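What follows is part of the complex, with its chains left where they were.
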Amino acid sequence: MDNKLFDKTIEHVIKYLNESIFFEKYTKSEGLLQSLESRVKIISLVIFIVGSVLSKHILTLLIFNAIALLLAYLSNIPMYQYLKRVYVFIPIFAGLIAIPVMFNIMTPGKDLIVLLNNPHISITYEGVKYAITFTLRVATCVSFAVLIPITTQWNKVTSAMHKLGIPEVVITITNLAYRYIFLLLNFILDMMYSRKSRAIKKLGMVESWKEAGKAIGALFIKTYQMGEETYYAMLSRGYTGEIKHIYMEKITSKDILFLAFSIIITAILVLFDRGVV
Amino acid sequence: MKEIYKVVDVSYKYPNGSTALEDVNLNIYKNEIVAILGPNGAGKTTLLKIMNGLVFPSSGEIYFEGKKLTDEILRNKELMKEFRRKVGFVFQNPDVMLFNPTVWEEVAFSPLHLYSKEKAIEKTDETLKNMKIYHLKDRHPYNLSGGEKKKVSISCILSVEPDVILMDEPTSALDPKSRLEVMDLIRSFKDSGKTVVIVTHDLNLACLADRCYVLNKKVIFDGKVKDLFSLNLDELNLDVPDVSKLFLKLKERGYDVDIPTTIDEAVDYLSKIMPQKNKK
Amino acid sequence: MHIPDGYLGPITCAFFYLIMIPIWYKGIKELKKLDPRKLPLLGVLTAFAFLVMMFNLPVPDGTTAHMVGGTLIAILMDNPWVATIAISIVLVIQAIFFGDGGITCIGANCFNMGVVLPFVGYYVYKFLRNKVGEVIASGIGAYVGIVTAAICAGFEFGLQPFIEPGYCPYPFTVSVPAMAIAHLLTAGPAAAVVTAIVVWYVRKVRPDLFTSKEQQVSGVNA
């Protein structure tokens, strides 16, 4: 393309913007996770993630993965979208990292495929097992993690975090940040387009760094002005240094049941993994 | 009439030393709509910020309901609460006002600071219904249209039922439909007894006002909008309504005509003086 | 440099959460001491940090690298604690909403990018500021900051085979040089050049943002 900097960034911007708006679509559809109280849902999913991190065996990880898929299915998330979001990029990247581990140089063990005899280079059974376990674990964690934003509006995530003891000031900044990310995104996107529109020549590396630096500088100034105006707007509306929140969601017996389910299942699976059960 | 604002010899210098306002004097009375007109950079927004107690004049005084507005008063929690409830400020750019995750939380922001929780919830729902934007309540501000954002930002102010509403260029960057809606809202504010101060460079909007001030660092005109046309409007860089421009030009050509400011006035006026032969 | 879930073992994850708790506590305390005016500003700066991470810069091998912006925020706000909180919030948003960096690794990621990076960057800048000028000092600060943070991440990876086998498979001898070289040659120079240009730009266009804190406060409330 004309210029790596602008095109790659534009792609990213659109992808990010798109994904987050797109994925809020399922937060309002009917489904198991959508119907749960946000705090309970987040804690339960984090418990599953921790359980996956603790597991060392492929079988346990497969069971955890199946639970994640089941939860996604029960929450009416189209499987194609879900799998795409989970398996593209992060686990694939982990898989690439794990490739060298399969060889006898990294993981000595029983030869599975011998590639070279002198020096002896082979793919080992232990190596493959290691690589699969590692990649599968990353994928399993991601499958649980994605369920949070797919099934919860972000304002509910932040209010839940507040209710869980994260200080009010942090929540306020998070909400402000999330809001202004979207506002400033469009600004950046147009800034990129305007440069692309005027870039007659491919920009060299140093020049595109320079352009990016100036763009970030302009963005900072815009950001700063916006911060000042927002302060005035908050002050004008009665802000005194703390923001009051209302937490509307209530925990029902269904939530308690789900929490109990996730704790018990995770505990059993981890104990099974360690060979206790 | 009860005096709401009294601005006495107010001057303001920006931190970089340039002058925004110079010896400004004005009075605003209860249940008036007052327009403050002036070109870009005339200090209009700064004046509004001073009236909202967000910044303080470099010299001069400003009184709200007879009480002088000072930094000390606004640091007093009780007095500030009262002042913030009574006076609402609608910023020009709704994006700076909409910083909460959802429309509902946005409108509930001020009530939650000022009322009990139950009353805040009630007021918020009521305001959203009155403004006919209850269906937007769970939406995030980032995917609203410009007109919707403006209505939400006005709702944010209305949810604490202010007596005085300050508006900075309320119709700028709106499409024609939203512009008319905002103008109707301003009329309804007056009907319900509120006082409205509008800052603008759009004379069409100013035609709603009972009185207007023209500001260019200093107050250079003070009176009815109708009487404005005796000034050199081009120099002030104001948006003169096209209808008025048309009649001003006719006057230049030697016709002895009135200068209407709105389309309806012009239609009535033309109906009166137009020859019947053109009537079908 | 965003460590995903599953790369670090549970002990390492828990350890960094424990380390971060007092740091976050102190950061929030610092925050509460700030002028309330700074709160919305910090909100938009956090958004800014998020967006800065999206500026991918082309590097010679044909791929791209991105900066973190921690040093930049610490310098522009003249307070590394502010950067810690801003970067931490960005990392949490990225972990939860964008799947960038793991939820179990939030502690470690915040430590590398939110503590090591801005503090090293900021103090290198402060140390050099009067010697080589603030523009060059900011570039060097950003460079040292991001490379140090990358080495920390490499060290955390490299520790895994020794304390918790089954997670990241590479020992120090592999992971530390890999992380260090990538950042010495790509993200590091990018962060240095861009940070220096932004500092130069803001200095030139809005010099008032660089005035001391007292002046800023009185300027706005005057």
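All chains are identified by letter, namely A, B and C, in their written order; residue positions are counted from 1 within each chain.
Methods note: a contact is a pair of C-beta atoms (placed from the backbone, for glycine too) under 8 Å apart; a residue touches a chain by one contact, two chains touch by 3 or more.
Keep in mind that this is a model prediction, so the values were computed, not measured.
Peer 1: Suppose a student sees one copy of each chain kind; what stoichiometry should they report for the whole complex in this file?
Peer 2: Chain copy numbers for the entire complex: A x1, B x2, C x1.
Assume only the chains that are shown with their structure count from here on.
Peer 1: Kindly indicate the chain pair that has more C-beta pairs in contact than all others.
Peer 2: Going pair by pair, the biggest contact count turns up for A-C.
Peer 1: Between chain A and chain B, tell me the centre distance in angstrom, where each centre is the average of that chain's C-alpha atoms.
Peer 2: That gives a centre separation of 44 Å.
Peer 1: Distance from the CA centroid of chain A to that of chain C, rounded to the nearest Å?
Peer 2: Once rounded, the distance between the two centres reads 19 Å.
Peer 1: Taking each residue of chain A in turn, which ones touch at least two of the other chains?
Peer 2: 154, 175-176, 178-180, 183, 226, 230, 234, 239-240
Peer 1: Any chance you could list the residues of chain C touching two or more other chains?
Peer 2: Residues 40, 43, 220 of chain C each touch two or more of the other chains.
Peer 1: In the complex, go through chain A and note every residue touching chain C.
Peer 2: Residues 4-5, 8-9, 12-13, 16, 19-20, 46, 49-50, 52-54, 56, 85, 90, 93-94, 98, 100-101, 106-107, 130, 133-134, 137-142, 145-146, 148-149, 154, 157, 167, 169-170, 172-181, 183-185, 188, 205-206, 208-210, 212-221, 223-224, 226-228, 230-231, 234, 239-241 of chain A touch chain C in their complex.
Peer 1: Over in the complex, which chain B residues touch chain A? Could you list them?
Peer 2: It is residues 49, 52, 54, 77, 80-81, 84-85, 88-89, 91, 93, 95-102, 105, 108-110, 112-114, 117, 120-121, 138, 140-143, 156-157, 160 of chain B that touch chain A.
Peer 1: What does chain B use to touch chain C in their complex?
Peer 2: On the chain B side, the touching residues are 13, 15-16, 55-56, 58, 71, 99.
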